[in-house]
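All protein chains but one are shown at their positions in the complex.
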Amino acid sequence: MMTRSAAGPDPAEIYLDHAATTPVAPEAVAALGRGVALHGNPSSRHSAGQAAREAVDGARAAVARLLGCAHDGVVFTGGGSEAINLALLGTFAAAEWRGHLVTTRIEHAAVLGAAGAAATHGVAVTVVPPDPSGHVDPERIAEAIRPDTLLVSVMHANNETGAIQPVERITEIAHAAGALVHVDAVQTAGKLPIAPLRADLVSVSAHKFGGVKGVGALRVPAGHELTALIHGGGQESGYRAGTENVPGILAMAAAAEVAVTASADPVVRAHREHLRARLLAGLAELDGIRVHVDSRVMAETVSVAFPGVRGDTLADLLDLRGVHVSTGSACHAGSESPSHVLTAMGVPADLARSTARFSFGSTTTEQAVVAAAEVTVDSVRGLRRSWGATPAAVAVGAG
Amino acid sequence: MMTRSAAGPDPAEIYLDHAATTPVAPEAVAALGRGVALHGNPSSRHSAGQAAREAVDGARAAVARLLGCAHDGVVFTGGGSEAINLALLGTFAAAEWRGHLVTTRIEHAAVLGAAGAAATHGVAVTVVPPDPSGHVDPERIAEAIRPDTLLVSVMHANNETGAIQPVERITEIAHAAGALVHVDAVQTAGKLPIAPLRADLVSVSAHKFGGVKGVGALRVPAGHELTALIHGGGQESGYRAGTENVPGILAMAAAAEVAVTASADPVVRAHREHLRARLLAGLAELDGIRVHVDSRVMAETVSVAFPGVRGDTLADLLDLRGVHVSTGSACHAGSESPSHVLTAMGVPADLARSTARFSFGSTTTEQAVVAAAEVTVDSVRGLRRSWGATPAAVAVGAG
Amino acid sequence: MGRFSPTVVDHFTNPRNSGQVADASVRAFVGNPVCGDQILLTAAVADGVVTDIRFQAFGCSASLAVASLLTEVVKGKGLDEVAALDADRVVELAGGLTPDQRHVAGLAADVAHRLVDNFHQGVNDDDPISCGA
Partner (left out) sequence: MGRFSPTVVDHFTNPRNSGQVADASVRAFVGNPVCGDQILLTAAVADGVVTDIRFQAFGCSASLAVASLLTEVVKGKGLDEVAALDADRVVELAGGLTPDQRHVAGLAADVAHRLVDNFHQGVNDDDPISCGA
């Protein structure tokens, strides 16, 4: 059942799906091993337990640096989705499900799902559409805020398009109106600085920046009223019960340190921009392609429509040729309906369905990107040939 | 900050706190490594993603064998506490917080915490006390069940005392009354057979049987109405959103296979019983000790009161002498109040406070147990000498 | 990659006979107009035998593969043989299809039957609506 895994990643593979998940950083693998060797329970008073406790405390300090908060403002969770659900549902539960939530149509399913759950508890929810550019206009948020708005939840950058949202401006507006702000920084943590964010609550997921899957963290400000999703032994200041995922937490901290250092390095930033430019230059060989968002965008995420081919079919063909890309978010992989993000931006359904996302990580090389562009150009031409379509040039959107 | 961990476990250490957490099994370490090498997201359609998906599916099959259910009856969670909270809160949320919950005073904090949270949503909760023996009398459960009882939650074996609860009889009674049953099998998974349990919902936690911390699973029967705690991408059949903890899940499956095989082996079972007998024989050198539960009990868990010493002080002294035991549950480590389990059994507060728990795992040797008993006898004598107390013989409880 | 049979992979990555037959005797199209799977066949028929055939296809990976496969299978066959092709046979020829790919076997059988029917009735399908172009 695990033939590929035993052999490790195929050396010929070009992995350009880092927005879905990125390989575990070597430093994180080492930290994971240290965590596995810590055989005590951090809640045990004996020295085996205390050694685990101290390791978690050290990791908490590192993640606090990533999040830009005090050590005791870090709540470790079982992933990014859990952090997001804790932020939204925990805040509204503590408010006895009173008040109003403002969020946007381009949020990740975890935010939209939690918002839906909050609504079933009686919370009023307003979902603001983005501009056709893929960005949420702060004015739309300002209009949506009501006197009873308790929380505004906006993502830092979109996972499908890479569009960077004006979260600082939105935070100012929300704070001025007396509302709290949650930022889903799952896509940006370790890529853009998130420590300076003035949002109250900030969610991150370790596996997106070199940690392991199934570990996340939420920044919770002192004095914030938050009800746990998981009740029990009082771990994580009572916000998240359960024996701590010591190896995963240590790996997350190690990955955070590496990613924060790297992403602060202008050489690394320039390299990512260069990768984007190279990919787009390569794809420009094709007629009629459309880059969904190409300004105020993360260098790492390139979402492109290839009229005349279906995105899932293109992704399959690229896969068979050793290039791993996605059709949008990973969760969407099986679904027939076009991306809710592109749809919200006003992208027509057929163009949305012809979309593939290329995303870079710390291990992505220029060579790989150039090769991927070549294979993509060839594959799109092949698929268009099978279809016999000569796509009309499609205007590139306002992004 | 991690001086001990770098050196690995002290070879002179005698670790007898396996009920708090047990070292990761070598097979699980290997599986964890395979999981880390699977760099795709199981939700991605490309082959890197599909390799991760297949690995998770294979692990699901192994955990389904542990739990005794169909593959799609396994919901992976971020730990035992999460599985328990999902079982209780998910069931009552799906019933729109109507109905009645029956549980017991000796449950783990995760069950009691979730029950408390359910109560704040309007669920009626009855908490049944145990007999002085540490066992819940099925008749007490029968008396507590009402026409509107939706769920009965009872643990398979208690984490502090090892008392095995009559969960099969309780399940019969509950089912006859039309109520569902949740069994917290966190302490017994991989030690006692849990696949045959006729309970509807069964919770387990990987790190208690050789997996890693921060991974759990819930057995959910087909057709059971359950609302997720964590909403989002639809993973785990919609019961638990978030990118799957691939390494942790693989490690859990590997540990489950090893533990299920071992615990089905009569030689292993006899060895555990022998360890218990040797420990108790060694401790019998001391006057006035009391074994809290000594029949219908897990061989692996030995809870003993040492009148004339404080349990936490004894645990500290043993720790300094290389023997790791606990005062009860790990979560209790810091607290001043006596164990809620022993209190519920009617154990006087001072006797409860003088309690230490010794618990065995797959790596525990007879030699270690004999040595631990000797060090304990010596330490208790020393502490009693400091106190100058000559404890009156204390009758051993009805356990 | 496991999701596709070797035959499907082969035809998907290396499609045979794509395009249209010039001066085709018959054209057949089946498919979901709102950009679901779509196959257009054009064929030359002589003495009841398919002497040349080409496909155009838009849709999921498996639909492209079976379209290509179909042209290889049908070429040189009598129309009665083509009419006898059914979905199960297409699954078999494709080296197996997973449950979520199975619908393309029906699509392939449908377009093959339609080719035969159109030929007998002397009708032709239009080109499909251009999708995503």
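The chains carry the letters A, B and C, assigned in the order they are written, with residues numbered from 1 in each.
By our rule, contacts are C-beta pairs under 8 Å (C-beta built on N, C-alpha and C of every residue); 3 or more make two chains touch, one makes a residue touch a chain.
Model, not experiment: these values are computed from the prediction.
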| item | value |
| --- | --- |
| Contact partner of the left-out chain, one of B:P26, B:G122, B:G178 or B:G382 | B:G382 |
| Of B:A115, B:L317 or B:V369, the one touching the omitted chain in the full complex | B:L317 |
| Touch residues of chain B, complete complex, unshown partner | 288, 305, 307-310, 312-313, 316-317, 319-321, 334, 349-351, 353-354, 382-383, 385-392 |
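Quick note on the criterion: only the chains that are shown with their structure count from here on.
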| item | value |
| --- | --- |
| Separation of mean Cα positions, chain C and chain A [Å, integer] | 41 |
| Centre-to-centre distance between chain B and chain A (centres being mean Cα positions), rounded to whole Å | 34 |
| Multi-partner residues of chain A (each touching 2 or more other chains) | 312, 316, 319, 334 |
| Shared-contact residues (touching 2 or more other chains) in chain C | 1, 3 |
